[in-house]
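Down below is the structure, laid out as structure tokens.
A single protein chain has been omitted; all remaining protein chains appear in their positions.
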């Protein structure tokens, strides 16, 4: 199914509704590059998003798309992947979507380890709804909704993912596009659930975590790090200050969801007809 | 407000709807002992639970109680504690309630660090609904709902809590009641969010994690462990096999939610009257 | 025709095995050719408390549960105390020897069964009850023996032999007792193959027959057993059954799965469904055929989690923000559970809309006999379009005459299938063009016209222009039919109008009947008369009289008749 002549242009070029200067533009470009680089044609890819600025991404590229409900990109993606294991399924949406409204699905996705990729546009803010604190907004950051400063500790998605022994845990930055393309490609290739949390500056509402702020802090994880080393990965995950490691933090050797599930072995559900004989057998069990 | 003459008997003695031999009986007893030992009278305590076998606990003791919705004990407790910071607020319910249906509230509670205690009756199963896999059921364990074995990795609540830099993280076992009473007391005393995950054998539906199974594995954390040491705490949290550490894994020095929030400083909301002058000022700002 | 049925009520604590006894006995009766309607009453606990399994059986067609008891199998003393007043004259009480009965027992025909003596192993006590029951009904043991052989097949011959010996001993012991209980009339000869199953099993089977291959759910009584049945048959059928982290995930997973080619069912109960309301709206917007099963229990909130009610009609009718079409089915019997589930999938696929099945704890847990389902009778269900003709031009939400667009599935062609929960253009992308908005609203609502045209007409049973017309929906059918018979016997011309589909309503199909009746009474298992209000909303017809029940128990014919007494 994989063609080798796919180019980023196959994914098209569209006007966006994003602010000029927003990190989403770079991320969109990286996504097209990553997918085409993997030889995936648009029709082989299904993007399942939530709602938010980030969640608009697939509107701006050629691909199959389900833009569902805020926070619910992951369950829709899970359903889709179980229905058709042959699709490349990607969830792309914001920090609010995935760590806020959809937090429970994030935990479940880490546990299930379905072979799909989650790319979180982590701008530390609720962009589309105009700047309330998100789960990754720093404690004390003042917003219109948090006039006394965000009162909670931000979530550390990397640490949670490593703690849950996630399949693939990486962090990128839109200011490092080549690096990011590589991360996305590794994530998509990884057999199991892959998390790529991407620092994506929001120029309109997050005046703290700016491009410069990230640029100054992001430090690429070097080859000396063994992503199979969970302890080391946790150390990296907890580093969030003057220096923040980006790259692949962790990779576990868990088998992907359903590797041994007989019900998933017969291929895409859309191609399955009712097995009338089996059904008759089932009916007879009630005689 | 704290009286020193409270006894477990003040918390009463009730018939329960639990199975004979269920770990819940021991946990209930420990809870009464812990609270009375802290000198807390029943009317000073508010239990906010979800729905499940575990969530029935406050039905069997004298105390204030909100038995709400499955998975929603924590948000109700959060609301109650913010409304009246003087109450001792405890959420008690099952692994399904808190790590399944209520997973997002679990994450949020860890982030908020409201001064309240969560006691999870962790029986590795959905008891009340007759034995489906819970988020702590071992991978591969067969149930009626998971005839091919539970397909997901269980959650490790200890590791998640430590990764999130939770206030107080402990694990107990109903087979070690004195130890458990002490844990609950430490948890309630801790200023901030406290998690006590309690191994509670379900004799009816979990034939894997039996009393004997836990008994054989549980190993009390010794005084050599410094709960302030996050790295060590994470190591303990990840130990879940032939030996499982019980005790206080982690304590952070985070300040409790709202320590600096001006809105929480004026005491219980029920006692506040409308400040008419302030209100007039607010109204005038729209002239 | 006076009631010739016999009711065997088995009562005891949770964990005493009364469901095992009840199921085996029911199945033996069904196989013998008898009619069976079971009602189960239990509490929200795993051990202890007071539970009952009531088997109503007989030669003539049976419809609903009833309140009398002919044979009371009391596994504990409480059962006798609680149910003795239901005993019919000549009825018998079978109890063990060990427990003391409390309260007045005079006049009761009590047989103390020496369980321990007949069955030295406690594990076989349930079999004792079966043997005793068979003898009481003057049944030979052949069918029960066969059943026990099947039940213990995996445990080996020794276990089977032990059980059969106990069965016979119990049967023989009862043969020595003079209890005076009349034998059951003989069953029809050569009854042929007959099924016994409960409502939720029938729903699961209906789904499988409709090609359902995906079930996402979060456990909730009394909805779960649909999923558990599918799980139990997954090995044979290949159905993907996934327990979700919560109901929101269950519903959204189903939407994702269907968009990717699955045929999906989402079983739950009212409280769980309440959490799916946003996803229902999503299914409406993405025009995704998902079948939701809402097995009702008394609310609000946790309510009475193991009892029955019909309180969630309104919730299901209006679940979801915004406006979009839907259909709501409400089976009246186990058999209808099967066929209406199939119909639900048919309508869902045809009109690309969320479709709902409303059942309740009574029906979910009610074992009934049914004719073997005839698969060849079932209509074909349209499937999605895997390979659109012009993939490059494909538009997921293309305008058509009836509002139904060809539904392609991602990945099976080069067509891009784009679905946006925002208002969208024909090709599925977000739009802020307000003219497009209007066209899309119209498109979606147009599908509702099709659903209305295909609405199943309510069933009318009885003569025209009856004196009393009992209108009802869902599981109340049986009780209403029986009440009708009783009324007719007492000289009242009575009819039943049963709604197996409660939305959309098509007034031509039932308004003449309602208006033709002298007195129309709406019978519902709720406290506010939800169907009655709906009918008034849609037709203007107002029920002056309602018979409502909301104590957690299923409506019976006797309950309806008592209700009518105060009305008529």
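A few points about this structure:
Note that the chains are named A, B and C in the order they appear, and that numbering of residues resets to 1 at the start of each chain.
Just so we're on the same page, a residue touches a chain if its C-beta (ideal position, glycine included) is under 8 Å from a C-beta of that chain, and two chains touch if they have at least 3 such contacts.
All figures in this text were calculated on a predicted structure; none of them were measured in a lab.
Shown chains touched by the hidden chain across the complete assembly: A, B, C.
Residue B:87 is the one among B:87, B:142 or B:259 that touches the chain not shown. Considering C:100, C:158 or C:434, the position touching the chain not shown turns out to be C:434 (whole complex). Contact with the undisplayed chain is limited, among B:30, B:107 or B:145, to B:107. Note on the undisplayed chain: of the listed residues C:98, C:301, C:457 or C:568, the one touching it is C:301.
Checked against the hidden chain, the listed residues B:222, B:241 or B:262 yield one contact partner: B:262.
Against the chain not shown here, chain A presents residues 17-20, 51, 53, 67-71, 100-101, 103, 126-130, 132-133, 135, 144-148, 151, 204-205. Against the chain not displayed here, chain B makes contact via residues 41-44, 46, 48, 51, 56, 58-59, 62-69, 72, 74-84, 86-87, 104-105, 107-108, 261-264, 266, 268-276, 278-283, 286-287. Of the residues in chain C, those that touch the hidden partner chain are 43-44, 49, 248, 270-271, 273-275, 277-278, 280-282, 284-286, 298-305, 307, 309, 311-312, 314-315, 317-324, 420-423, 432, 434-435, 437-438, 441, 444-445, 526-528, 533-534, 536-538, 540, 542, 550-553.
Following the convention adopted for this analysis, only the chains that are shown with their structure count from here on.
For the pair chain A and chain C, the distance between mean C-alpha positions equals 41 Å. Separation between the centroids of chain B and chain C, computed from CA atoms only, is 37 Å.
A straight line joining the Cα centres of chain A and chain B is 31 Å long. Within chain C, contacts with two or more other chains are made by residues 234-235, 241-242, 245-246. Across the assembly, chain B contributes 101, 103, 135, 148, 151 as residues in contact with two or more other chains.
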